[in-house]
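Below: the structure, in structure tokens.
Yeah, one chain of the complex is gone here, protein chain that is, but the others are all in their spots.
Per-chain residue numbering starts at 1, and chain names A and B are given in the order in which the chains are listed.
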Amino acid sequence: MTTVAVPIRERENYLNQEYGIKSWLLTTDHKRIALLYLLSITFFFFIGGFFALLIRLELLTPAGDLVQADTYNKLFTMHGQVMVFFFLIPAVPAVLGNFLIPIMIGAKDLAFPRVNLLSWYIFMLGSALMLYTILNGGVDTGWTFYTPLSTEFLTTNVVAAAMAIFVVGFSSILTGLNFIVTVHRLRAPGMTWSRLPLFVWANYATSIIFVLGTPVLAISLALVGLERIFHLGIFDPRLGGDPLLFQHLFWFYSHPAVYVMILPGMGVVSEIVACFSHKRLFGYKFMALALIAIAVLGFLVWAHHMFVAGISLYAAMIFSFFSYMVAVPSAIKVFNWTATLYKGSISYTTPMLYAFGFIGLFTMGGMTGLFVAALGIDVHVTDTYFIIAHFHYIMVGGMVMAYLGGMHFWWPKISGRMYPEGWGKLAALLIFVGFNLTFFPQFILGYMGMPRRYWQYSPEFQLLNVLSTAGASILAAGYLLPMLYFLWSMRYGKIAPDNPWGAAGLEWMTTSPPTTSNFEQIPTVTWEAYNYDQLTEAPVERQ
Amino acid sequence: MSDSSPNFTAHSPGLQHHFATMEQQTDASVMGMWVFLVTEIMFFGGMFTGYMIYRYTYYGPWLEGSQHMDFWWGTINTAVLLCSSLTMALGVRASQLGQRRLVVAFLLITILFGVGFLGIKGIEYHGHWVDGQFPGAHFRFAGPNPRQVELFFSFYWAMTGFHALHVLIGIGLVAYIAYRSWKGAYGREYHNPVENVGLYWHFVDIVWIYLYPLLYLISHKHVSG
Partner (left out) sequence: MSEHIATKKTYILVWMSLMCLTAATAGASYLELGRFNIVLAMVIATCKALLVALIFMGVKYISQKITLVVIVAGLFWLFILVSLSMTDTISRSWR
């Protein structure tokens, strides 16, 4: 890197290039938009977390004694809606993806910068509707909005919640559209598809899902709204309407949505594992193909959420078969991460700890997915805590850890500061311990028969519920720490060098933080991805 | 910071800073428009799926409902939209040739056809409403299987309603493009927005090309029961 006479602190970058609220609210810089999204989703993470805390407090005792039954229904509904639509789905793509993809491919911005800003404003509109829903008394349909409960019987803010999610869906459609066109058309000279970082491949695969799946969610929510307001009876059983039609349309999106909630995390993990093994990622081609395979196969499995809802046995068998198939590319990725670690020069930094957590916990969550893909098992454990544990292992043990790992990994690049490594490791450990204590007992609870969405339960389930709640409080402490020390680091953290980790990738060849246009001159790429054998810098920046 | 890299050619007005050439920008814009249209395929696709499922299960009521559609208005409306597609295509062609006045003329005629479509839809909707063919408390149907016929009408209103909304939005987009064309914003070198709005308009026409037979033409020969 060139040396500059200007002190490092004062180099012009995307953060200090322009000041003032207008320069942020009217920005078209993908990096600033990423930070706008970061504020929004962090806000919702704590709201969703707050609902979770209330749920776990209620479940400390078998009796329903903290809140009323209807209130409990609202708590788990809004916990799910907020965490899924306002945190997990946008987290890695809209924050890390927006920030990094142009830089990683050697471009100055995404293909459509104004559409990018529009997507954030749409997200804010959806957020406002969701906040209205919450403050106006909440909604209790379950995050799944099943009919005819949602269309006929509830008097809560169903339409507002449906509108909120409908609107926020367009935010992700626009993000996905932007990413797809960007990766196709804005790669720098020499940046061929086979040289792309897997993080880019992962967000590309995610974008395919955004574009093909989200519109079906939009129409299903719109039809629920039309039924409530105008009494169009599309799902009305009295007219011969089929409640399962709603479920087919809903899950056609919402199953691929869970792959939206894991693929970007897998991309993050690939970057981290390669960097902190200081080694080329094992099996690049298969890793990239596996991402695409998961995105595509993920569209063929949705009715495994409906095995006991009344679908035909023959359809159930088809969906069960495809559910097994989609596990194969996921397993390939786990094996390849492991093979990357083998004989690598391993550094146990905070991002690496999160990556390890991801690999282990995602594997457990994924394996239990295979259990429930079997019709025979699913009949017993569906709608129990087994399912809750299964998806939280993947979404929280997997994706949230990947998100935090990514935030730590790229924090020096985003903010120009180092976070405090000691605190980082402590938070990672607390999160890992807290997570397992919260959710492992839930596998057992589900297997023992405790149903989900129940506000009171049989006394024999209490011990495991108490353990779970204890774990949740540790988890909460763990999540608070990064928020505090990231904020602290923005003022007091060590100034970050351009490449503190000795990592491969175009983003590490720019300044920390980058300039507004990312590159003075578009680079010409002549090297393969993960060219760690060519990198000679010291592997790890330690405090 | 000026771009001194040899990748960058002399600046076309309308070339955005993150694109190296106008061709790259246009390619990206067209691809983006098609990706958006694919999302619209899936949006309408959800309703087509429901339609197919119920048509399979309730063929009789679907037939009944279809035979209560206004065949002539529906057919005329199909022709109206096809004419609007012609004028839209001719408008895009004129913009490719830099013929500013012709562009505006064709786009305005397209808008007229679009308004005509919505007007006819309004006449049909009014007729259905007066005949008690809007689902809900006031629905009435004298023939067999009134409940499932109400289901058919739910699809009719939802599908044509969303389609009409898209026509309305399309009219707005065409009007905006016509205004910008009038102001001279486009020429032989740069007319991509006109093409993109054209793509949107034709897509909305294609949706109607399928809605028309599915809703209006199930059969005039079959008898339900």
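In this section, a residue touches a chain if its C-beta (ideal position, glycine included) is under 8 Å from a C-beta of that chain, and two chains touch if they have at least 3 such contacts.
Fair warning: this is a prediction, and the values are worked out from it, not measured in the lab.
Chemist: Taking the full complex into account, find the residue in A:Leu125, A:Leu300 or A:Leu426 that is in contact with the omitted chain.
Modeler: Reading the full complex, the residue touching the unseen chain is A:Leu300.
Chemist: Among A:Leu54, A:Leu212 or A:Met450, choose the residue that contacts the chain missing from this document, as touch is defined above.
Modeler: Here the residue in touch with the unshown chain is A:Leu212.
Chemist: For review purposes, identify every residue of chain B that touches the missing chain, sorted by number.
Modeler: Residues in contact with the chain left out: 22-23, 26-27, 30-31, 34-35, 37-38, 41-42, 45-46, 48-49, 52-53, 56-57, 71, 75, 78-79, 82-83, 85-86, 88-90, 93, 96-97, 189, 195, 198-199, 202-203, 205-206, 209-210, 212-214, 216-222.
Chemist: Could I get the residues of chain A that touch the absent chain, sorted low to high?
Modeler: So the residues of chain A touching the unseen chain are 184, 208, 212, 216, 244-245, 248, 252, 299-300, 302-303, 311-315, 318-319.
Please note the rule applied: only the chains that are shown with their structure count from here on.
Chemist: Residues of chain A touching chain B in their complex?
Modeler: 102, 107-113, 115, 173, 177-178, 180-182, 184-186, 189, 211-216, 218-220, 222-223, 226, 230-234, 236, 238-242, 245, 248-249, 252, 517, 520-522
Chemist: Residue numbers of chain B touching chain A in their complex, please.
Modeler: Going by the criterion above, the answer is residues 1, 4-5, 7, 16-20, 24, 27-28, 31-32, 35-36, 38-47, 49-50, 53-54, 57-58, 61, 135-137, 147-148, 150-151, 154-155, 157-158, 162.
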